[in-house]
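Sharing a structure here in structure tokens format.
Only a single protein chain was left out; the remaining protein chains are all shown in position.
On to chain A.
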Amino acid sequence: MNAPGHVLVVGASAAGLSTAEALRRKGFGGRLTLIGAEPEPPYDRPPLSKQVLSGAWEPTRAQLRTKEVLDALDAEFLLGDPAAALDVERRSVSTASGTTVSADAVVVATGITARTLPGQSGLRGVHVVRTVADSLALRSALLKARRVVVVGDGVLGAETAATARLMGLEVCVVGPQPAPMTGQLGPFVAGHLAALHTGNGVGLRTGVLLDALLSQDGAVTGVRLSDGEEVAADVVVAAIGCSPCTDWLAGSGLDLDDGVVCDAHCRAAEGVWAVGDVARWHHQGLGRLLRLENRTNATEQALAVAGNILGEDRPYLPVPYFWSDQFDVRLQVFGVPSAENTVEVVEGDPAEGRFVVRYDGPRGPVGVLGWRMPKQARLHRAGLVDHYTQPLEPTAP
């Protein structure tokens, strides 16, 4: 396809904004439109469970660009107006307010939405952390609270628990895993995370599920767990994962399966692309579909999609990366490790609170994690590059 005259980006957060910026950077001089569900100008989400929640930053500091920089992008922003439907044939998007925008290329960058707990709707004191409004509402509630229960033992639950604990609250984390992030990082690192949290006074309830939210007069008073224990709380945070925002694409004809399913070039249909948390594309290095919910992917995939819209015709083959801050520990995670990998300490010393581990799968190294050793972790990333960037040879059955 020739260079499009008009690109419509649906989603005005990191992935959508980065796509627009990359298009301009690569010389796209046509019309550019961004549709955003939220009313705020594009902002960064990682600080929402950390600096914005703790109050260390004013929320405006999380804004991704100044007004001047956004103006210089020469794009039309339609904010506070969620997309409601996509016509793939015509490449036109209609919004909740009834506006319809047609373009030559459409980029789906609608991200993910936080899952909620059964019984959460309408109950005061139960929060999620996904938008800046969520983060500020939770902060306001935590400032008046004494006890908080975080339901969810993934990265968001662990970070939110650490922030709340540092704000002086009694904190309890509830989750099905033996330790926080076990499924993602394996038992070795998860064990260190559990020790970090308990050492800082966080209560962990592992291997249990939420049975019910307890409430009185429309306000949450605690939780009942699957083992029968009841834990009192003034505030409950639901950090049980997210779902791709694809409801608006139902009936569009796009392949929707835990995200917008794309080819190796992040293309969902002729002239339709997906980027960021919502995109589930074929990672040729891994030989399977992959969807990443992390900040780095939003910008790196945006560069790839912008290039492919302009005809670069390159598969997207990243070495995934995310980081996490919990108490005084910063984790750097390169690759996609799993709980099944073998783990070897390759730098530092866990006993001294600084180390790098390498995760090995059947075909060799698949991941590197730094625990308070960012630079050293990054240097070990080099050992993963082939695994992610060499297209996987088909293997005999």
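The rule is simple: contacts are C-beta pairs under 8 Å (C-beta built on N, C-alpha and C of every residue); 3 or more make two chains touch, one makes a residue touch a chain; residues count from 1.
Going forward, contacts and distances are computed from a predicted model.
**Q** Under which of the names "Transmembrane protein", "Tripartite tricarboxylate transporter TctB family protein", "Ferredoxin" or "Cytochrome c oxidase subunit I" is the non-displayed chain listed in UniProt?
**A** "Ferredoxin"
**Q** Out of A:D134, A:D153, A:E170 or A:E300, which residue would touch the omitted chain in the full complex?
**A** Reading the full complex, the residue touching the unseen chain is A:E300.
**Q** Which candidate, A:P46, A:G191, A:G207 or A:P315, sits in contact with the chain we can't see?
**A** Looking across A:P46, A:G191, A:G207 or A:P315, the contact with the absent chain belongs to A:P46.
**Q** List every residue of chain A that touches the chain not included in the displayed model.
**A** With respect to the unshown chain, the touching residues of chain A are 18, 21-22, 25, 44, 46, 64, 294-296, 299-300, 303, 321, 323, 325, 330, 332, 370, 372-375, 377-378, 381.
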